[in-house]
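Encoded as structure tokens, the structure appears first; notes follow it.
A single protein chain has been removed from this complex, and every other one stays in its place.
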Amino acid sequence: MVTIDNLYFNYSKHVVFNDVSLKLEAGKIYGLLGQNGVGKTTLLKIMCGLLKAKSGKCNVNGYTPYLREPGFLGELFYIPEDFIGPDLAVNKFARLRGEFYPNYDHNKFCRLMTEFEVNGNSKFTKLSFGQQKKAIIAFAISTNTKLILMDEPSNGLDIPSKAQLRRVISQTSTDDSCIVISTHQVRDLENLIDPIIILDKNGVLLNASIDEISEKLCFEFSPSITEKAIYSEQTLGGYINVCRNETSRECKVNIEALFNSVHQNRELIKDIFKK
Amino acid sequence: MEFNEHKPIYLQISDTICDSVLTGEWKEEERIPSVREYGGILGVNPNTIMRTYDHLQDAQIIYIKRGVGYFVNSGAKDKIISIQREQFIEEEVPKIKRRLELLGLKAIDIF
Partner (left out) sequence: MKEFFDINRFFKLVQKESSERFHMMLKVAAIFAALLTGYWLSLIVFGSDESTAAASSRASFIFFSAMLSMLIAPFNLYKSYNHRKGGIDYVLLPASVTEKYLSMLINCVILLPLLTFCSVLLVDTAITTITPDIFNGFAISSLNLGEKFAKGYVEALIMQLGFIYCNLLFRKYKVTKTLLSTIGLYIFFAMITVFLITVVFKDDFQMMNDMNVNIRIDKISDISNIKEFENFSSLFKTLYYTSQIFFYGLLPAWFIFGSYHRMKTIQY
């Protein structure tokens, strides 16, 4: 669905992507992780045509995003990190805007608004930040576009809202849609995102499904640091040790520990996951 | 639903489903939620639920009726009990034995 080849992008002197290649497939919920400033938002913006790749190719759904063709735009929705709604009632906004998306379902929108507990008759400007976010997420999902890009969707949401968000995203995912969620609040979305993409300032460090990760790495909880550990992290009651999975045992992938181990052992991890 | 740090998620969810069958919450020959429905209830990636259901199908605890959905197999309760008994004997009993030894206790003292 999304193919990125040899992407180069910079902001004045700051190079964000240098020869980055990436493939995203339909039917998946991708988690896009990376430290602040590494380029997660930039990547999402390049995918939806808000920014132009300086060199290299970006192909989404068979289109070149930067050309901003209506056919392309009708199959994609981008939810920015800080969305500020217009001075308009949410329902009215949805009805007017939904006309432009061929698969928009207004009933679904109303159901989601009810599930999110946001009043559709109030204006965006009268809603809190979290509620505005939930409203636009409800709208985005109701457009039934093939690609949904979310930039830090759980930011600013209270705890019950985060659970609502998880349930809603899970229900949304279909075999021909692709959802990309950029986040650094890993715990909010832990069991939802699969595959995991980790970016750093040099490009894509990792792009693998949870199954692949648990095949190659082991995340063990033990009272002390294991010798063979690639990375260890102290936690309540002991240590989480990340080692190569030599016994093909299955254990739960701890995404936070994965993130830290990837950053501390770039070359090793790249080697382990080389295809 | 709380997920712990150790077992893969799909196995934890399997355990939850097995518990539901044992308690009678999910009855035999009755339809259970679809992959998407269940994922939506838990807020978990549908692929994970798919893995769970595959695992349960392999263990013959559930079966799929094409075009209708997933159902709890008849005799699932008994299967679960036997699987969990095996697990208990092979995994948990050795742990208890080791703890008893470490603490210098004998089984008679406890049971």
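The letters A and B name the chains in turn, as written, and every chain counts its residues from 1.
Note that a residue touches a chain if its C-beta (ideal position, glycine included) is under 8 Å from a C-beta of that chain, and two chains touch if they have at least 3 such contacts.
None of these values were measured; they are calculated from a predicted model.
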Handout entry: Chains in view touching the one left out
Key = A
Practice task
By the contact definition given up top, give the residues of subunit A that touch the hidden chain.
Solution key: 45, 48-52, 68-71, 73-74, 76-78, 80, 82, 84, 86-88, 92, 96-97, 99-102
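One rule holds for everything that comes next: only the chains that are shown with their structure count from here on.
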Exercise for the section: Report the residues of subunit A in contact with subunit B in the complex, numbered from low to high. Expected result: 28-29, 163, 165-171, 173, 190-194, 210-211, 214, 219, 221, 240, 250-254
Handout entry: Sites on subunit B touched by subunit A in the complex
Key = 3-9, 11-12, 36, 39-48, 51
